[in-house]
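One protein chain is absent from this view; the other protein chains keep their places.
Our next item is chain A:
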Amino acid sequence: MNLIFKLEPISSGGSTLLGYIGIDTIIEQMRKKTMKTGFDFNIMVVGHSGLGKSTLVNTLFKSQVSRRSAGWARDEKIPKTVEIKAVSHVIEEGGVKMKLTVVDTPGFGDQINNDNCWEPISKYINEQYEKFLKEEVNITRKKRIPDTRVHCCLYFISPTGHSLRQLDTEFMKRLSHSVNIIPVIAKADTLTIEERQEFKQRVRKELEMSGIEFYPQKEFDDDMEDKSDNDKIREAMPFAVVGSDKEYQVNGKRVLGRKTAWGIVEVENPNHCEFAQLRDFLIRSHLQDLKEVTHNIHYETYRAKRLNENGGLHPISSADTQESNL
């Protein structure tokens, strides 16, 4: 994805002098500055347990970034209410440093009664906006406000092959206006290609009928080029993905995959699943855009609402999200 910037001389009135000023060097200047400061990215994964959320995130970022691997026991009991657990790591690639925070939501959708299980999640998201807002309105403020706002929420849909569940639509309906939601179909290797296509179509139609605007939202398309690029992506969503952190030999190459008795599911093979598409979309082309939509739109909406509240300031109580008593 390296772009080459052509420096063309501007001719000035017929002289043979190179009228080059150097304005386009600002790109390099900007690039250097941003590489020095580094980037933050916060991704949240939501879905009931066993859908492979942690594995997928590890596969996306090719390292053990999710909480499962940060020293938490693999066979924890399912918590009684939804918990929010955030884990941060610094990863570097090509001189670019990124502080990646993965926010996990164990307990979501696992209870018998799942009423309002989105509330702790919604509260967490708003708490991050609140933190940022408080920093922003300080008189003396930090040079770089630490950004803990959730830039992207991957919502894992269970591959039933039938349709969305009520919990899915309820969650997405409520949260699509405060955070960028990217629905993915988890464990896609349980569906055949035809079943997958049908399922996707049905899911897309249901999302449309419920009025759920998932990322990339139609209303935020900047121009025609953007719109056509994003239309293609929207047509292909939700991506049906498979995650894995194990490598196997296939055709002489080492690939990430899942080994079964009937073959090896290659994670990065576009014929097998849409992981590569998700990764390209999420990381290689739209990462910055996710952050910008969060900052320019979702955060601004939250801020406007907050500043409009009369007699504004009941402090947000953090009493609701409970630690589970195991």
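Remarks
Assume a residue touches a chain if its C-beta (ideal position, glycine included) is under 8 Å from a C-beta of that chain, and two chains touch if they have at least 3 such contacts; residues count from 1.
Keep in mind that, in the parts below, contacts and distances are computed from a predicted model.
Matching "Small ribosomal subunit protein uS9m", "Septin", "Transcription initiation factor TFIID subunit 5" or "THO complex subunit 5 homolog" against the UniProt entry of the left-out chain gives the name "Septin". Of the listed positions A:T34, A:S163 or A:S228, the one in contact with the omitted chain in the full complex is A:T34.
In the full complex, chain A contacts the hidden chain through residues 1-3, 5-8, 10, 12, 15-17, 19-27, 29-36, 39, 41, 60-65, 70, 83-96, 98-99, 124, 127, 130-131, 134, 137-141, 143, 222, 279-280, 283-289, 292, 296, 300, 303-304, 307-308, 311-313, 315-316, 318, 321-323.
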